[in-house]
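Missing here is one protein chain; the remaining ones are kept as they sit in the complex.
As written, the chain order gives the labels A and B, with residue 1 at the start of each chain.
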Amino acid sequence: MSDEKLKSEQLADIDYNPPSKDWMDVKPVIKKGTFNYPAVEASEKYLDLPFSRKWDPRDDDWKLPENWKEIVLKGLKDLLGKYRSFKVFMDICVRCGACADKCHFYLGSGDPKNMPVLRAELLRSVYRNDFTTAGKIFGKLAGARELTEDVIKEWFLYFYQCTECRRCSVFCPYGIDTAEITMMGRELLNKLGLGIDWINTPAANCFRTGNHLGIQPHGFKDSVDFAVDDLLDFTGIRVEAPINKKGAEILFVVPSADYFGDPHYFGFLGYLALFHEIGLDYTFSTFASEGGNFGLFHSAEMMKRLNAKIYAEARRLGVKWIIGGECGHMWRVLHQYMDTINGPADFLEEPVSPITGTKFENAKSTKMVHIAEFTADLIKHNKVKFDRSRNDHWIVTFHDSCNTARGMGILDEPRYIIRSTCNNFYDMPENTIREQTFCCGSGSGIGTDENLEMRLRGGFPRANAVKYVREKHGVNLLTCMCAIDKATLPAVMDFWVPGVELAGVHELVGNALIMKGEKRSGDLRGQPFKGEEVKEHV
Amino acid sequence: MYDAGKIIIGLVVFLALVSYPIWYDAARGDIPTSADPKIVTAEKECVAPTDYMKDSHMDLLNQWRDDVVRKGVRVYTAESGRKFEMSLSHTCMDCHSNKSEFCDECHNYAGVNPYCWDCHIEPEEVQQ
Partner (left out) sequence: MNAFYALFAVILLLLVAWVGVGTVDLYSLFGIIIPYLAFTIFILGFLYRIIKWAISPVPFRIPTTCGQQKSLPWLKSSKLDNPHNAFWTIIRMALEVLTFRSLFRSTRAELREGPKITYGDTKWLWAGGLAFHWAFLIIILRHYRFFVEPVPAFVLYLQSMDGLFQIGLPVLYITDAVIVVAASYLFVRRVFIPQVRYISLFADYFPLFLIGGIAVTGILMRYFTKIDVSAVKELTLGWINFKPAAPEGIGIMFYLHLFLVSVLFAYFPFSKLMHLGGIFLSPARNLANNNRAKRHVNPWNYDVKVHTYEEYEDEFREVMKEADLPVEKE
């Protein structure tokens, strides 16, 4: 997958010294490999988005609507009125620079406009110019600048070079969250029809078919049936995987890549095996066939539009509560937004594990439990048996996904599961994991092939930490709980630290799980276990 | 969610802190607005002019201490040419024998706590 023209030595030749010119005088350069293609018109029209048109970021003329300036300023005013976070973050930054070398894009590119503080200043400068007295009077001296087409181009470039990972917010003395600012920036850009295809087309798909990939109900069923067949091959057991089953106890929602992508799929097999083994009464939904939410990368409204189906399907199918699969930004939405935007879920019951009786107090309002919380609880209560040696061909490390680490804090559940299911686990250095974890560099809808150079640059700090444990412990498997990680990190690993594969945490679970009556022929990838000796299990 | 209540509490605390002197002084009512050191001496001339003494007497005393203790010099010649013994207990306190009404008046007013009396014995005051 890695572009032959790109060499790691080249990309790692990073100059962190800013140019001598003032940043306001540096014009944005739209360069191959560092931007994303605009959204196709059909997708935007399907979602009733404004000003959809054919345009190319490399052209001088972006065909902005005539009153573009008015739209942006009105939009900005509107957002300032709706979000205290935005207003406060516009005002209180002291530019101490603590965030600068915390951003994976800055570390990987050296472009000063990728320092979180400067990324925010791109927007702040306009805010000062039009919304503050000091800016109106003192202009540039007060850090204000006029809104021009070049500013819009700069926004397009740099708000799509931020993965909304919130790492900067951890180190900011005021918690200023660039993700919040990037979200506002993107919302404004989308008001001008400046959305990117990798966000708006999945969003349109999701709106129509329930999932980003546009998989229709029969396609979903095919995928699941296929997985059931695969699992039969690997374990000798035919599992049930109910779809759209009314009256099931639990609705299970996964990111669509789980049943379509590689290596997500192996984790999906893990879910199926686990649920079969514990006899869980659950159902998939062909409509709520996506937990991920690219609407989050578009606007709060789009997020709400795409998320609505989850509670709607839970209600229609009459389930008691919901489990969500492994995904990063999906869980940002489920954890921090869903109850607020589409709740209250008073038609559901407070989640109680039917196997262990554990009440998930932390999810009693939203009524949605993370699969890692659910599985960790099963393991703790000895409800499942594992043969860890079946993962001995893997030397494992774990990548905390940015959204679940810094927008939720699910850090120890996956580690507990991993330690219970494999023998060789090594964490990466402490400045690169848990709340300080580095993003894959492709999150928030910018994981495209055309943006590969920027992704590789953004992925450099993560890859660098993987390289460390690879060299020290021989790590060959990077586990994570995020669909975007699983989709995009393989390219990043191939480029920076070849020989490391990606896997979901539940792939390890599926491998190690001792199932009644199983006849294992190999792991969930169809590979033989270490030493190739096929052990007998009762 | 506006959290208006919490913000108002915060603002009240802020206002209370910054306006603390105003309401504290107002509540106490009749407070002296200036220091009024009593000069009870018969002597007409100090070792230095009043303005200098107001701002800088501590420097003079400090100098005296150094001269006496470290150099053994005991005589101070004022600008007028008059000679004084460099002594807090004698020269100064002979005239200003009323420590509480003279020294303390300003020192308390300005919140100054000089360490003169860490070493020197406080003079016994004659009840006026």
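Please note the rule applied: contacts are C-beta pairs under 8 Å (C-beta built on N, C-alpha and C of every residue); 3 or more make two chains touch, one makes a residue touch a chain.
It should be emphasised that the depicted structure is a prediction, and the values quoted were computed from it without experimental measurement.
S.K.: Where does the absent chain make contact, in terms of the chains shown?
M.R.: Taking every chain of the complex into account, the missing one touches A, B.
S.K.: Kindly state which of the options A:R238, A:K380, A:K472 or A:K519 is in contact with the chain not pictured.
M.R.: Checking each option in A:R238, A:K380, A:K472 or A:K519, the one touching the absent chain turns out to be A:K380.
S.K.: Hey, which of A:D56, A:E149, A:D233 or A:E301 is the one touching the hidden chain?
M.R.: A:E301
S.K.: With the missing chain put back, one of A:N129, A:T235, A:T286 or A:T479 would touch it. Which one?
M.R.: Among A:N129, A:T235, A:T286 or A:T479, only A:T286 touches the chain that is not shown.
S.K.: Kindly state which of the options A:V228, A:L411 or A:I514 is in contact with the chain not pictured.
M.R.: Hidden-chain contact among the options goes to A:L411.
S.K.: Considering the whole complex, which of A:F294, A:Y337, A:F425 or A:F495 touches the chain not shown?
M.R.: Answering carefully, the residue with contact to the hidden chain is A:Y337.
S.K.: Name every residue on subunit B in touch with the hidden partner chain.
M.R.: Given the touch definition above, subunit B has residues 1-4, 7, 10-11, 14-15, 18, 20-22, 24-26, 28, 31-35, 51, 54-56, 58-59, 62, 106, 108-113, 115 touching the missing chain.
S.K.: In the complete complex, which positions of subunit A touch the hidden chain?
M.R.: Subunit A touches the chain not shown through residues 8-9, 12, 14, 16-18, 23, 48, 80-89, 91-98, 100-102, 107, 112, 115, 117-118, 121, 132-134, 138, 141-143, 166, 169-177, 180, 207-210, 216-218, 221-222, 243-246, 286-287, 300-301, 304-305, 308-309, 312-313, 316, 334-337, 339-341, 343-344, 358, 360-366, 368, 370, 373, 376-377, 380, 405-413, 416, 429, 431-432, 434-436, 460-461, 464, 467-468.
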